[in-house]
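A protein chain is absent from this complex, but the other protein chains hold their places.
Note that the chains take the letters A, B and C in the order they are written out, and that residue 1 is the start of every chain.
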């Protein structure tokens, strides 16, 4: 039995995504003194890049932490024990963020959902209108629900809040969409946007972010959940001088700077268009196979990932095992109650048409070998679409 | 004015330390699926290495976070709002940890200090004996105070606590000593040991750790400070199966595995002996220069760093600036109230005799060029000592 | 116009092949003293690996040079000015090697060919039988003609020479087959085998090799073509002690050692079988498209590359341009008189099924977009074959 699998491994989970070599090499630069005279230039470069991809002029805080940490940061900086937050059961990560809130002592009102669509702006409006004493301190939604591939319509959620004339903060998770899908923190009136490094930003995991509106920063003055590591104000104070209140993950920051350089070379609009195109190509393949997309609302289809539902009686486990063992292809497992029911295909980050073809070929062969009843021709449909749509 | 400084840069701050190329290359490996079937092998390897350097059979928790995060983790998992903790003003980091505790809602009793020695075991005993109602929930001390180069005598602190027959937990910070100085979590009866990646473990910053005794784990059941990201139990549950409850900083874990391989090749006793030897060599140079060590207690001299006091009227700023601009040598700034008064020399991590000679030569020349009145011959004293003592 | 093309570039020329990251990282290790005490261990490791892939116990000489240099080495070490050599017009590289010989002062008798098959063993026998005064000093053939994808049947050529009872040396070029196709220097009675680093051995270009039989070494004593850099004897003398008579390309040697480690992990038989399988999968795709293989003899099909003939009136230029500009896919240009008439697909080195699928998808789309009349379904045929044949 060979111990080596030749060639490239295809990391087609919905993040971490394939890290480009230019970023890997930057991460492998010698570590520097984070209190030295040259460090502020690095800080300023990554801060400029972050504001650019978040679409904001507001402060962005960088944490040496996973995205889960930034979830916590968004909550502890804005809320007090017992505060009410409106959240949506859009899928596994919607549930998880609510769990974090609950563990921290916040009261979550969870709008139930079927894990096949984003948060309903109509429901937002109804709930907030009904909240006549403005008891909700925040509405927290996901821009891209990574367990289902449904994109939250953030601008519409904001509009619903405005229509309800409610003072709640709008907290948005862009962990799996930042740098892949169009996003506008300022224009859309978001108060706290949470992001992370290991998806559209093409880095390994280890960094997460919060973009913070003036309203959110003001709310943090009164928020009384205990906080130290996640505290915004100390970060902002030090960042202004180009430093951090504690040791930053400097090598990942080198990589982040390079990732922004690469995104500028490609053009942010082109990056978004590419993700959109690869989402559509993937959905065409899925349709060719006769399979169903977990996301049931075409207006919310994601350019980041596609969650593929298997026919009743089929288990995703063997498909994924074949993909990995025979094709060195990592697919995303179904999360929470979708385990076994779906597998997830990531088509994000440093990705192109032929990587997509490779991935779809691996999925198609794995489905066939696992005995899932499919029509062939998925790769072909995707490639023809890409031929037609151009680059 | 050239924009490039030729040759190696000497990162002689007391951490982050110079990251060896083998580790950098591992960090630059393609990111993998942290939920994939091969991941548990990596988890097990790094867990085994961590237990080895912490000197424990107890669980070790890995956080994608700076050491400051693990400080917070040690507190929120063991304490409840208003709990009393005994801490020591051993230097800047002693003060900082206390600040974290205070911000989180813990009551800190800080034993004042002169920033020139470790925590006094005698005082520990006195304070705990005086605490007849066992109101202290924890004693928190530093193994290596990175701002002064004083090593806390942890076994003696433990003995003092035992003599006082007190139930408080013993929390120890080994952020700058782990993997450089002999440390024994189990043997010394420590309850929570905090560590980090970017010092003796030779990694870039971005990972931190807590080793957790059974007593500490039991205490966490009743501890009511809100926690989610830092929560031990979910980590332990997932780690047992080789996974993590949220995305780990996988590329740093690759590097950590390699760092342990390197430490095994060298031998942990040899690593400790090397740090001890380089500490003595540095102190001989400092003595040759006619300068004073900030650590005033020879029983507590550190093999990790040496904080060098400048004569009255001399400012460390120009010395450090010359070291950087003329010799590409990063020295550690004096922290807190020692700013300007001392500079700190790191001699830890992936380091050897000739790197020490280079660094001391740079310090000696920088002192001379900055006009600090010194005797020459520091490099010579250090090298002769190293010749005599062997390798 | 974006200046960056996202994702991986597919280097599917018939060498240099995609260099695996493990090899790239080894090449990026700090350079060492080639006269130092540790160097012989490296020399011995790579020598052992070379003997293994060449299938020989005889000396193998390593040149810091392209394969063209090793061609020259094979000639100047064995021949004298005016010596006759029998060569075959199997394609561009057959012609090129003959040109080298001619330039060096050797008389080449070139057997004409149609660039669609390997050297005919029958013709070898006839020519040598006709050479009653044993005037041919060597027969020089290619194991894998990289311009056409035709594999020379070396064992049959040897048998033909034996049947003719001729004393000529047998010189064989394995530049594009070494480490990809089964090869047996000793068993097949080859006198000089020429190889290079940048194909099946998965390295960048810069190293080439000659394996040298005892008979060839004896012949070198009398061979009077001037030689210095290429001289075998000085190499052999120094290599025995683990050193080289002049500075070796040490970083490429690090990479070579790693490449052998990877080949051992996979198993050499598995490597050969994989290339064979990918050759067949590619030919099935080509057949699906309704296109023709430049190699006209199924007994000589290559697992390394497939040269695809375009229909009359079609030019390969636009196909390759589209592949590169739109898909970041490098295909091999038609060489010599095949320019424009064929393009070449490399499926060698560090390669796997999904890379093949990606490459074939890129070729299929590029053909379609260039307006070459093809049937679709090439990727599908290839993947179904790979599903069936297993791994």
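Assume contacts are C-beta pairs under 8 Å (C-beta built on N, C-alpha and C of every residue); 3 or more make two chains touch, one makes a residue touch a chain.
Being a predicted model, the structure only gives us computed values, none of them experimental.
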| item | value |
| --- | --- |
| Chain not shown: contacting residue from B:98, B:128, B:338 or B:361 | B:361 |
| Touch with the omitted chain, as defined above, among A:11, A:28 or A:249 | A:28 |
| Selected residue (touches chain absent from view) among B:267, B:336 or B:373 | B:267 |
| Residues of chain A in contact with the chain not shown | 21, 25, 28-30 |
| Positions on chain C contacted by the hidden chain, ascending | 9, 11, 13, 15-19, 24-25, 27-37, 63-69, 72, 81, 99-100, 103-105, 196, 198, 204-206, 225-229, 231, 245-252, 321, 324, 330, 332-333 |
| Chain B residues that touch the omitted chain in the full complex | 2-8, 10, 18, 20-21, 262, 265-267, 270-271, 274, 326-329, 350-355, 357-359, 361-362, 364-365, 368-369, 376-377, 379-380, 383-384, 386-387, 391 |
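In this text, only the chains that are shown with their structure count from here on.
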| item | value |
| --- | --- |
| Type of chain A:chain B copy interface by residue overlap (half), same or different | same |
| Gap in Å, rounded to a whole number, between the CA centres of chain C and chain A | 46 |
| Inter-chain centre distance, chain A versus chain B - centres from mean C-alpha coordinates, in Å | 34 |
| Residue numbers of chain B (touch at least two other chains) | 25, 28-30 |
